[in-house]
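With one protein chain removed, the remaining protein chains of the complex are shown where they sit.
We call the chains A and B, going by the order they appear; numbering starts again at 1 in every chain.
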Amino acid sequence: MSVLSVRDLRITYHTTAGGVPAVRGVDLEIDRGEVVGLAGESGCGKSTIAAAILRLLPAKTRIEGEISLNGEDVLEMKPGHLRTVRWTGASIIFQGAMHALNPVKRVGDQIAEAITTHHQAGEREALVRVGQLLEQVGLPPRRIADYPHELSGGQKQRVMIAMALACNPNLIIADEPTTALDVMVQAQVLALLKELQRELGLAMLFITHDLSVLVEVSDRLAIMYAGQIVEDGPAQDVFYRPAHPYTKALAGAFPEIGDQRFRRKPSGLGGDPPDPQRIPSGCPFHPRCPVAFDSCPTVEPRLFASGEGRRAACLLVEGALTGVRKDES
Amino acid sequence: MALKPPIAPSGEPRRAASGVPEEPLGPISSPRRIAWVRRRRALGRFWSEYRHNKMGIAGIGILLFFVGMALFATFVANPQSVDPSYVSGPVRHAPTLRFPLGTDNFGISVLSLIVAGSKISLLVGLTASVITMLIGAVVGIVAGYRGGAVDTLLMRITDFGLVLPWLALAIVLASIMGPSLTTIILVIGLTSWPGTARLVRAQVLSIRERPYIERSRALGAGDGHMIIHHVLPNAMPVILANAVLVVAIAILSETSLSFLGLGDPLTVSWGSIIENAFAGGATTLGAWWWIVAPGVCIVLVVMSFTFIGFALDEIINPRLRER
Partner (left out) sequence: MSAVDGTRSEGGVREPPVLELRELGVNFAGRVGLVAGLLGRKSVDARAVDGVDLSLHRGEVLALAGESGCGKTTTARAIMGLLKPDRGQILFEGRPLGRNLRDYRRRVQMVFQDPTGSLNPRQTIYEIVAEGLRIHHITRGPNGETEEQLVARALSRAGLRPPERFFLLYPHELSGGQRQRVVIAGALALDPEVIVADEPVSNLDASVRGEILRLLLKLRDELQISILIVTHDLGLAWTVADRVAVMYLGRIVEIGPADDVLTKPLHPYTKALLDVVPEAGGIDRPILQGEPPDPTRVPPGCRFHPRCPEVASGRTKTSGVDDECHAEDLGLAELQSGRFAACHLARLIATGRAGGDTPTEREPADGQEKNSVS
């Protein structure tokens, strides 16, 4: 059974200027011990999905579809149960989570609080567990008595990871967990996350705009554009042999050092990510697509199979597939 | 000029999220025209937001009513109607059809007094707040922008002004300068700037750290350019929103000072009406109309300015807007 299963998720934000569709029909499946990377640019809806899984969206937001976490329907949960599930079922590590620590409380107490309120463990037990957690995330146990300002950015992010692990969730949602960190510290935190994930057999939804980070930590990759998944499949296949022109362009923004094809050839797309209130007709990517043809502005492509375990929402992929079939017959 | 969409790679300019329809641009002839079009646009955008603010509209409505009254008092009303030597009504009479707000102890219609007083009250309020704004903005901008010793010195003076009991200071100043309209205006202006200065300084401190200041400095801009083109325009909304609130305070202050007999004894203002009512024994004789009517007017005008001030603040201050 999959840990997380999202079916035809549609999320519309409520604003004074009308509804803003942020997510427009997303399917997502994460199995036990699997890391799924969700990539896309700002405003593509990736963080909205993360927030929707734990029902952290503003009250007036319209959510349609189905989100099931460990077999339970998240959208139908009662508030009390939901609060428990937010720690024991799935927990989230935010972007800039370092600022989410309470500055006037010792970090050990903050982690222990999460355990005692949700895990029904005694205070003494909780402190033992905090010690274990700190060790797990590579912090010396004496840090238990430190205040957040005594820790560096990387150490605070480690505390946040410890907190996320506190109640033994089986899904971790990491929303841009390393974006605010420096290169070297980012690598340390990524390595730690990956190690913990392997060790504890966690399922993980890893969200970031940085495709090169995703390909490093993920088993599977899903690329989002304008509120939809436009391509998914095994991480390395998607990154190195993208089928969708948008994936291709996004991958090009993260060059391989030493590869002469990138040398002095910055690649990018014209135009800008679309305004969620004005999503282009047909394939939403067509105004920026370098290989768009006459059907693209009118036909909205669904996800076509583009290889083993791979799908891409591009009419050219469909064309290529039917071409292959003709050759075979 | 034909309005073709821009060619890639730049793409279509993004429109304001508020969805205000923009009129098409004509040919651009000169920077002056650009500035003019720009200002008109900014005003249009501002109004379209203000329109939806109920508090703001109520404030404007009340204010326009009293401004109309003040204009009527200046250009239409007969000054003899408030002159004790020309009137012959019943003394301290309760409201009737002929005297809708009753009369005072000279038999002058309270309505006529209020109409005549509106002119002075608004005039004092506006002029005093202009003085307040000027001093407050200059002190705030200089202190915030310069920083260092200048800032420390100016802020100590400001703090001194803030902690002084305002009314006592005003009474002392007014008695030194003698009772007159100018005195009242100056006293209010000279005593109420410290709050404004603090507010402006805080805003300037935050503006000073914005990257566009750094960009401008890297371009080679001097202090004068920086203040005129970057600091002032970005501090202006705060200054204006504050000015509106200061008008309300100034009108109240005028009332207090006039009530204490520090105003010009020969002009009618809402404060002096209440003072006369008090001195004329309105409270003991039960002539409630004599006090209530000007009192309600003061409350309404102060409220209108406060409403406008809040509305401006809500539109200008993006943090409030999100709520």
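Methods note: contacts are C-beta pairs under 8 Å (C-beta built on N, C-alpha and C of every residue); 3 or more make two chains touch, one makes a residue touch a chain.
This one's a predicted model, so the numbers in the text were calculated from it and none came from an experiment.
J.: Name every shown chain in contact with the chain that has been left out of the document.
T.: A, B
J.: Consider the whole complex, including the chain that is not shown, and state which of A:L269, A:C283, A:C296 or A:V317 touches that chain.
T.: A:L269
J.: Can you say which of B:R92, B:K119 or B:H230 touches the chain missing from this structure?
T.: B:H230
J.: Using the definition of touch stated at the top, determine which of A:P21, A:G96, A:G131 or A:P255 touches the missing chain.
T.: A:P255
J.: Which residues does chain B use to touch the chain missing from this display?
T.: 1, 3-4, 6-7, 9-11, 13-16, 25, 27-28, 30-31, 34, 37-38, 41, 210-212, 214-222, 225, 229-230, 233-234
J.: What chain A residues would touch the chain not displayed?
T.: Missing-chain contacts on chain A: residues 41-42, 152, 154-155, 182-188, 190-191, 194, 209-213, 215-217, 235-236, 239-242, 246, 248-259, 261-270, 272-273, 288.
Just so we're on the same page, only the chains that are shown with their structure count from here on.
J.: How far is the middle of chain A from the middle of chain B, if each middle is the mean of its Cα atoms, in Å?
T.: 51
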